[in-house]
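Only a single protein chain was left out; the remaining protein chains are all shown in position.
This part shows subunit A:
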Amino acid sequence: MELSVLRYHTLCFIIFLFTGVWALYEEDIGKFDWHIRSIGPMKFSFFDQTHHTNRRVIISSELSVLASVTLRSGDLVWRRSLEEYRPIDTVLYRESTLITVSDNGKVVRRWDPESGHLQWEMSSEGEYETNESYINAYLNETNKIILLTSTKLKYYSVGGHLLIHKDLNMEMDGAVAFKMSVLKSSIILLLYNSNSKSVNWVSMLNSKVQENGIIQAFDNFREEHCLLVGMRSIVCLDKQTAKFYVATLEQSEFIVYTLIDLHIGPIDLTEESCIQISDHFSKVTPRFYFILSANRQFILELEFSDNSIRIVQSFSSDNSLLLFDDILENNIIVFSLTSDFTNLSVRCYDLYNEAYIDSLEITLAMNRFSGSPVRAVPYLFYKKGQSIGYRIIVSFQDGSFSLIQQTGRISWTRDEALSDIVSAKFITLSTTEENTIYSSVLLDSATSTNPVEGFYRMIYSQAIYVRDRILHIKQIILEPSIYNETLHEAIQPVQSAAIFVTRLGKVYCIDSKSGLFLWNLYLPHLTGYLSSIYEDTCIIKLINTSPESALVILGHSNSPDYCNGTVSIVVNPLTGEYMPNYPSCLSYNISQSVQLEEDGKVVAIALLDSDNTIHIFPDTYSLQPDTRLFMYTADAQTGEITGHHFSTNGDDTFKHVPTWSFILPRLREELVLFSVKNSAESIYANARVLSDRSVLYKYLNPHLTVLITESRNERKPCVYLYVLDGVSGRLIHQLYHSNARSTVPPILAENWIAYQIINLKEKRQEFIMLEMYEGKTVNNASTWTSFANINVLVLSRSFILPGDLYTMTVTSTNRGITPKDIILGFGNGQLFSLPKSFVEPKIPHELSKSPSPEPAKSPTPKIPLSYQRVINYNKSIDRLREILVAPAELESTCSVLAYGIDIFHTQSSPSKSFDKLAEDFGYTLIIGVLAVFLVFSLVGSSISVYRKTNQNWC
């Protein structure tokens, strides 16, 4: 008995020893940050039914991401992001076997569907010399993976062993495989020999060739327009002549059928017209789909006896139509999905009985505009009463996908457009008119040079805020019905929001504090505006128009019919509602833009088109009489950087004069990276104090531009850096790095430039810091002019980067009092906050008269990155692309937003929270202590008076 009690106590003691260990205080997790994890638009999908209690869906996306989501809620169970440069060709799934084939069949991997762990990987790097035009894989009943590419046929066991490897190109005299059909252990392969213009077919049983033959191809033969129907006939569609060509494998020539023979009506084959076969069809029935157009499709049947074709069923709709099928024992159900953007209808067609099943028909209302359905994957099952039930996962044009139940309900929707962001920007929202006043007063107080006036305005702004909150509470009490809870709860008086424009044409506004989605829009015709240097980007500007602000998004149109120029979207930034009186399409393409400001507020945008003509947006804005604009454009293709000057002609037109040019030798150098300094940034200090107490003045040119070019000579890779003045075109500094490449856009702030190179010789990444100084006397003390004659002193220092840098940025605060940190984003999704002072160049001994050299904060050649500097702890950002920074309300903090496939937002405090009380600040304790002191002082004073009186009496 005693022994068991001892054991019990020991066990309790051991359990007590196990405590959670976190990298930051547990209660702080998610308090100042939010994280959105995405998959990407759906490409392949499978219903994982192995977990009876927790059913899942396995998704493979267009962005080479493999994931498992719960069937109940759509939440992520696991996610594996595969290499972006190795797109997933196909995914195979059966019971507990999940196989992915990537990179044109070069990489085959098996995954554990439950945990997402990689079980094995077979890579045949270097085996494939050319890109394979055809990839097909099959997991047969004997659990063998059959992988067919244009030139290779491979058999893998599910254990990860390569069983058979056939080089078809060698064996078949240059023929290229283009079709495969598998039924149990037998395979039929179709190969096309372009030399002899013939189709070779091979029949194999257990990987051994049984039979083969040759069929003479017809004139307009295209491999991608052919099908292998029922393991014995080839059906091809000739789009040019609108004819079907049919041949059984035993025949040597094709038989021709015109589409008119099918009584389809007037034939108008479009680009999207094609024939497709379903796996379920090919096993049991010689039927296939014929897609005539987006809203007219057919199921056709091939009669083996005479190779004739008949229509089994035609499907047509006024709206978009999608056909897909599933098999349940002996039932093949063909689903037809039609959508008019507001309603989604599903009809089920029984292929055996050749009749619709009315009981399975559903219509459901779509509560948002998602475009047409793109793909759908059904899952058929028997319900309790042996009646057929189904679930469908439908993906839409806007990148979202939803689970539709047979009950006519959408269980969940995953919005995946955010996985591919083209442009993002922080904006400041003001909800009410009072708040607009508050924000403007706050802005005035921030920019005021007089401290007394600034203090007064700050107090005044706080008074407006308090008044607004009281009115707000009053409104909730008196008129709760008209109070929009979601919006007002989400929006504080002055609130920062993030605007995202995605590649699929979706625009999101997300509250940067909480991560709450405020509104979103789907604009199918909007894509990124084509930039010549970087990937697609859009122009996002918040302009102050009367009476309310307007959010302007300018992007490229993907449909010339809709807009042959620039798509313009002007919305209310609070609600996402379109604002009237603004054009939706601009007739010109934009090559550069400049914001026009009045009293520190953006009031209009000057847009430079490809003909060097300035357009003002909105066109209702009247220009100041003597407006002058300096702009420059960079063209990566021609290597030309050109400066422009625009001055008003007296009316609303501009006179254009090209001012300067910088021309790269196009065949030797390629412009790869380009960065511009934020001219509105707050300066931390105008000078650097040296150890001998002298001052070195910073070169604070607000028009700095950095170009990074690379040598085109593969044998002599080289990076060239040019620092230019964007107004005068003056080349301020230039240097080169031999045996190097550069992949990360440089950052510019105050008087320094930081950039990254990949040292190919030493096989490492390096971080270089350049600092520019005017010298020990200041030249541009009051106002800056680019025409001043200044000799710039450049100090530099290089460091080894302990990681694979993807992107970087610099923190920015309201007034620039807080020292700057450099935020480095690495390939593993971590964000490091590095104090800029750690990477400052050493001051040369000649500049400082101090007997000892200037001490360096980082004496090692490697950047000191400790894991305490990771600002996103374990919430890594997959395929990190860019980091945005915006000042927060408090001077010590700034908002940091990083995005790739995921989005992560947090607050960074480069100098800790010096102007903020700690979260666990003991208000009660302080008040209690003060109260106790007060009581003690009162009691003490009365006692002392009493004692003094007594002493006097004595």
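Operating definition for what follows: a residue touches a chain if its C-beta (ideal position, glycine included) is under 8 Å from a C-beta of that chain, and two chains touch if they have at least 3 such contacts; residues count from 1.
Everything that follows uses one rule, which is that contacts and distances are computed from a predicted model.
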Hidden chain of the complex, named as in its UniProt record, picked from "ER membrane protein complex subunit 10", "Rab escort protein 1", "Zinc finger HIT domain-containing protein 1" or "Phospholipid-transporting ATPase": "ER membrane protein complex subunit 10"
Omitted-chain contact residue, chosen from A:F324, A:F401 or A:Y720: A:Y720
Option touching the unshown chain, where A:S157, A:T363 or A:S738 are the choices: A:S738
Residue among A:P658, A:G827, A:P844 or A:G940 touching the omitted chain: A:P658
Contact with the hidden chain (one of A:R296, A:R666 or A:R881): A:R666
Contacting the left-out chain in the complete assembly, out of A:H35, A:H51, A:R797 or A:R869: A:R797
Residues belonging to subunit A that touch the chain removed from view: 638-640, 642-643, 645, 647, 657-669, 719-722, 728-731, 733-738, 757, 766, 768, 785, 787-789, 796-800, 859-862
